[in-house]
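The complex appears here minus one protein chain, its other protein chains still in place.
Each chain gets a letter, A, B, C and D, in the order it is written, and its residues are counted from 1.
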Amino acid sequence: SEIRVGFTTDALTLDPANHRNRETETIIRNLYDGILTRDGDMEIVPEIAESWTQTSPTSFEFVIRQGIKFHDGTDLTAEDVKFTLDRLTVEGAMGDGQTSPRKSLLGPVDSVAVDGNKVIVTLSEPWPILPAMLPVQEVVSKSFVEKVGSAGLATEVNGAGPFKLVEWRKGDSVIMERFDDYYGGSPDIAPAGKACVDRVIFKIIPETASRVAALLSGDVDIINELPPFSISQVESNPNTGVMTVNGTRSFFIALNNKGEIFDDIKVRQAVAHALDKSLIVDRILGGNAVSIEGILSPAAFGASELPAAGYDPDKAKALLAEAGYPDGIDVVIDTEGAHKDTVEAIASVLAKSGIRAKVEVSEGALLKAKWDPKSEAPQGHMYFTSWGNGSLDPYDIFVPTHRSGDRGNTAYYANPKLDELLDKASVELDADKRAALYKEAETIINADQPYVYLWVPKDIYGVSKRVKGWKPSADSRINLHDACVE
Amino acid sequence: MSAVSDPVPAAAVSPFRRNLSSFKENRLALGSALVLLVFVIMAVFAPWIAPQDPYETDLFRRLQPPAWMEGGEWGYLLGCDALGRDILSRIIYGARISIFIGTVVVIAATMIGIMAGLAAGYLRGWVDVVISRLVDILLGFPYLIFAIGLMAMMGPGLFNIVLALVYKEWVIPCRVVRGETLAVRELEYVEAARALGASRFHIMIREIMPNVLSAVLVVATIRMADVIILEASLSFLGLGVQPPTASWGSMVADGRAFILEAWWVSTFPGLAILLLVLVINVASQGLRDAFDPRFHE
Amino acid sequence: MTAHPSPLLEVEGLRTVFDTRAGRAFAVDGVDIAVRPGECLGVVGESGSGKSVTFSSVMGIVRSPGHIEAGSIRFNGVDLRALSPQEMRKVRGRHIAMTMQDALTALNPALTVGEQILEVLYAHDETLPPERNARRKAAIAKAVEMLELVGIASAADRLRNYPHEFSGGMRQRIMIAIALACRPKLLIADEPTTALDVTIQAQVLELIADMRVKLGMSVVLITHDLGVVSEYCDRVMVMYAGQVVEQGPTEAVIGDPRHPYTKGLLGSIPRLSMRGHPITPIEGQVPDLIGLPPQCRFYSRCSERLDACLDVIEMREVGAARRARCIRLPEVEA
Amino acid sequence: MRLGTLVERLLQLIPVLLGVSLIVFLMLALTPGDPVEIMIGDQNMTAEQEALLRSDLGLDRPLPERFLSFVGNALQGEFGTSFFHRRPVLDVIVERLPATIELSLVAMVIALATAIPLGVAAAIHKNTIIDRIATVGSLFGVSLPGFWFGILLLMLFAVHLRLLPVSGRIGFDSEVPMVTGFLLIDTLVHGRFYAFWDALRHIVLPAITLGLPMTAILTRVTRTAMLEVMRQDYVAFAEAKGISRHRILYRHALKNALIPTVSVAAIETGSLLGGNMIVETVFGWPGLGRLVVESIFVRNYPLVQAAVLLYAVTYVLMNFVADILYTVLNPRVKL
């Protein structure tokens, strides 16, 4: 039995430490297991580590599970885990003077030590979210890496995951087969045991229509990124169905808070009132998104119920008039090609309130340059963009997008009070206190409206009815360990 | 002592007129020229012809099928796109972009190409070396990659699309002109002009250029078809004209995602491209047959 | 008519027309030819007078848009026009051979000279042995022999060469070798020397004269050079605008031209002996062959024209074995 | 061909390749956008870590230095490391290249195999139904936008009729012995006929889509060339020799008529290679074209530079091959 996944892009490499790419992660995660993982509710649970404890603000201790075997039959030890972590965090550890591009994901990890079957991680400063980052770091075999080197690891796999690599047909497919000596994965996620299917294939089909066609024709069993407008088609097909899961990516429109027009909060509020979010969610996204009023997804840690601006064109016009624009404003709204439709729809809705937004579609790289948060005199008006939050921890999304001058602060929003709150939250070890801090922060941004917060779309998968036991996961992993076919 | 025959031609018409009249005899080509004219009229008078506002979105008409299908409306003959805009109206407006880009790119490229080709072919020497090597270099670049790179470099916009295409397009007329110039420069009438004391400029512009023009004219029309498809390809890759402006290429490209559920979104603009390019090709073939004496049979 | 041996080639009332965009061109209109065995017939006329088309018609290789409209073509008593394309193909190259006007373009530039000779032999030569290798050997031997015959040195090696590797005169000779490869009874040589220099021209013409004697064949020599005709041909046929205007024994026609056109032609040749005397050209130019009235075709340029010349003019006997197309000439009973 | 001319031709390559390198390099250097930013995306990174990554990628060096080291390395066949794959660019390209070349070759074979007979038939039967079909067909061929036509084919044959697979190079059931990377060859060599058949089924649609414009153009060129050649004196002379019509057409006429066909085909290989990326996207063909376009978008400089250089070399080599073919067909031309 085999499951085929129609997948948007190929892995860049199969070396878990040598990429910064979500799709690559998705594929690799079926071959390698992590120290920790997440269950269906996005809770962090142990995987290769049996358990973990935070022994001090700056140190964590992981107990490594016994009896785990790599695909080549060797045992996985605490040394391998240390090796893995060192490879990720030590400068130049990849060989050839190269440092893992994932180093920054492990933040202030300072050193890793082994004590029997325990691995002790020491941080240079308190960093409570370390466990949240560990599900995306996979354990490699020390002896194997020493044998094949980083170059070999790019294409060869000796993981501890449920599947072994059979063949990587670059650009075309990744073929895997069941690893019969698999330890069973995290016991917190039932059912533990070997993978259900004999073979798993990730088939790369970048073109959306082709991917859907492949699903409909039975060429593949699961496809990712099913467009909302294809849902009915997939559902009306007797052999296929649709599965959705709340996503982790927040969409918003950055308003240039340093700019001439949007430095006025009234104008920003006007935009928020002018936007009929539910219309667009219904019509363009097929209802597959959750509205947000702050940056956080409702599922994220510390998220709270916030007052909605509400669609009210008259109010929007009134606010504009108050701000000195009785005839409305002419603005440009930037976006990438992928969201053209949505943004055009947004623009047409905004127009009804006198916000005449001209849509400019541009390449992601160009937009990144144009909306550089470090820019002194930013030129843009509005920027439809998004920020992913796979960890569902506010730290990963709130700080970059809202802290003054931070990497994702495309609104050029600067509020010292908020900065202070965020800084405090980052190092607060007590979960409840942290949550309260973020709540407060969310109230501030909801009032300041540096962005128009839009929605968190659901991830939509097309799934063949043959497939049983598989559920999409909110961090957009496609974990095929539990999936079976009839 | 090879002898040439001494026919006495009857009618006193210029070669251009004669070629034109032979073009007119070609009914298929003439028909195409008429269709082309219809397209041009459509483009020019789009606001008066289009049944709907091509930019008017109506999310409740999203992906509405063509009129003759269930759920269609006669006011929206060819159905609506993903934002509920009338496809027919967008096609009518899109003719503006496609024809504009096709014409402007080809005219600009042809003018550059003629100048460069004449200079290379007539002046020879280092001018030729420089131009020819440049041509070689540009030919070695895959066209689309070059255009994509340029678009990435210059950013989006209609003007940039034109530029990105012209940067490479001129090479083709340049090669043709250079080749023709090399042939023509050896002819005795060029030598005659030199013997009379004509300057190089005079010879290039007055003696050689008119004689290479017909070849270029033919190439230009053929290229126009290609340029329209290229613009469409750029749009397909997301580097085309800006929304909400409709270009046929971007309509096809945008619609291809819906092809399974709403085939009309990309099919009709696709047919429009096909038809326009087809008539340009037929007309240009007719032109070539008429103007290139080698095709006189 | 005296008792001449019956003609090898006999053409009567040949009319070949071209349907062009501008109208129908009567390129050949009512031409009679008789070529006797072993004889050399010279055909002269200005460019466009229909010399090549006449003999292409005889060969049956007139191209569209041209076609033979009327007339009979008998070769050795066989009506060539009645033959099927396959049968006609057997005659071409085998019994009647033709060399083309321009040797520079008549040999296929992409094929070796050897291949171009061998293919005629394979197509027509029945004496070749049937077995493949032997057949090839025999054919090559014959090809070499032919090339040597026309004076190509180290012929065996040069079979592998391409036409462009030979000079103009050599190509002309190779074309003759190809034409003569199957020992035809009639060779039609269409302006074999037009593109050549006098010294080379002399070589080629001598070659044809030699071969004619060696192979005992008849030759039709198309040219626009009266000098060539007077040196090499037994009889001459003067064409003008698609018609024969005068024909007869060479010496008689050149020594005593009857038709005003022939006279004018002879008067137009500049001669060393005429230095200081004004030359007397024929005024005007050749008429367009499209939409010609049925009058004397030379009418517009003729210095001796009469009103009666506006009628249809037939060929008439004007002397011993001489015919001309002019009403001013008294008809003579032969 | 003399060795001297060969060397000379190779020397002529140098300025072209240098020019191509310089243009790609400048184009990429002048394009706004930062690969490091793109790589990091939404994820955390401190300024020091960013600087580290930047120097890791060699992006902290001044432009002229980067260009010189690029040229210097390229001369030694060294193209650096792909920013995103974190593997040698050459490896990444070589993995994808066979697919692109295989597709281009098959497209070309389809084009030549259709265009030449069709063009010849159209010329011989001028103004008949065959001629009309060839003419109209070739007009359609050059007028169809490839991406649209590809999607139509896909919908018709793969989705509605289910005759052919939707995407990819080969099914997973077929084991692929990789030797040359050309699946059609590899499978045949190993006698895996099912796999061969499978690979063939996969390549048909993309190859037809890719080859269509070329087919159309070549049909037109062949037809015109054939008509032109049939008018030549040497064909008349061949007729006068009384040889068979078949020989006249295929030996005398076609050999000459192929001359322009070959040179146009050589020029068209450029657009064939360049046209790949669209077809590859539509048909999920794991070739280089798609990779290059993606790489441009993410500013993966080393990969784009190497790939463009490779395209240029291929293009020049194709023309070189065409030149050699040219001399075979046309003995007047000497290299």
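In this section, contacts are C-beta pairs under 8 Å (C-beta built on N, C-alpha and C of every residue); 3 or more make two chains touch, one makes a residue touch a chain.
Methods note: contacts and distances are computed from a predicted model.
**Q** Of the candidate names "Oligopeptide transport protein (ABC superfamily, ATP-binding protein)", "Acyl-CoA dehydrogenase", "Monovalent cation/H+ antiporter subunit A" or "Cytochrome (Ubi)quinol oxidase subunit III", which one corresponds to the UniProt protein name of the undepicted chain?
**A** "Oligopeptide transport protein (ABC superfamily, ATP-binding protein)"
**Q** Based on the whole complex, identify which of C:282, C:296 or C:313 touches the chain you can't see.
**A** Of all options in C:282, C:296 or C:313, contact with the hidden chain holds for C:282.
**Q** Would you mind spotting which of B:132, B:160 or B:242 touches the chain that isn't drawn?
**A** B:132
**Q** Would you mind spotting which of C:28, C:91 or C:170 touches the chain that isn't drawn?
**A** Here the residue in touch with the unshown chain is C:170.
**Q** In the full complex, which bits of subunit B touch the chain not displayed? Write them out.
**A** Listed in rising order, the touching residues are 1-9, 12, 14-15, 125-126, 128-129, 132-133, 187-189, 191-198, 202, 206-207, 210-211.
**Q** Of the residues in subunit C, which ones touch the absent chain?
**A** For subunit C, the residues touching the absent chain are 46-47, 167-170, 197-203, 205-206, 224-228, 230-232, 250, 254, 264-272, 274-275, 278-283, 285-286.
Just so it is clear, only the chains that are shown with their structure count from here on.
**Q** Taking mean CA positions as centres, which chain lies farthest from subunit A?
**A** The most distant chain relative to subunit A turns out to be C.
**Q** What whole-Å value do you get for the distance between subunit A and subunit D if each is reduced to the mean of its CA atoms?
**A** That gives a centre separation of 37 Å.
**Q** Starting from the mean Cα coordinates of subunit B and subunit D, work out the distance between those two points in Å.
**A** Centre separation, subunit B to subunit D: 23 Å.
**Q** Going by the contact rule already set, what residues in subunit C reach two or more other chains?
**A** 102
**Q** Mark out which residues of subunit D touch at least two other chains, giving numbers and ranges.
**A** Residues 31-33, 151, 155, 159, 297 of subunit D each touch two or more of the other chains.
**Q** Once bound in the complex, which stretches of subunit A touch subunit B?
**A** Checking each residue of subunit A against subunit B gives 207-209, 212-213, 216, 227, 229-230, 232-233, 279-280, 283-284, 337-338, 340-341, 344-345, 347-348, 358-363, 365-366.
**Q** Once bound in the complex, which stretches of subunit B touch subunit A?
**A** Residues 57, 59-60, 62-63, 82-83, 151-152, 155-156, 238-239, 242-244, 254, 256-262 of subunit B touch subunit A in their complex.
**Q** Can you list the residues on subunit D that touch subunit A in the complex?
**A** Residues 31-34, 37-46, 49-50, 52-53, 56, 84-88, 92, 95-96, 99, 151, 154-155, 158-159, 162, 165-170, 172, 176, 281-284, 286-287, 290-291, 297-299.
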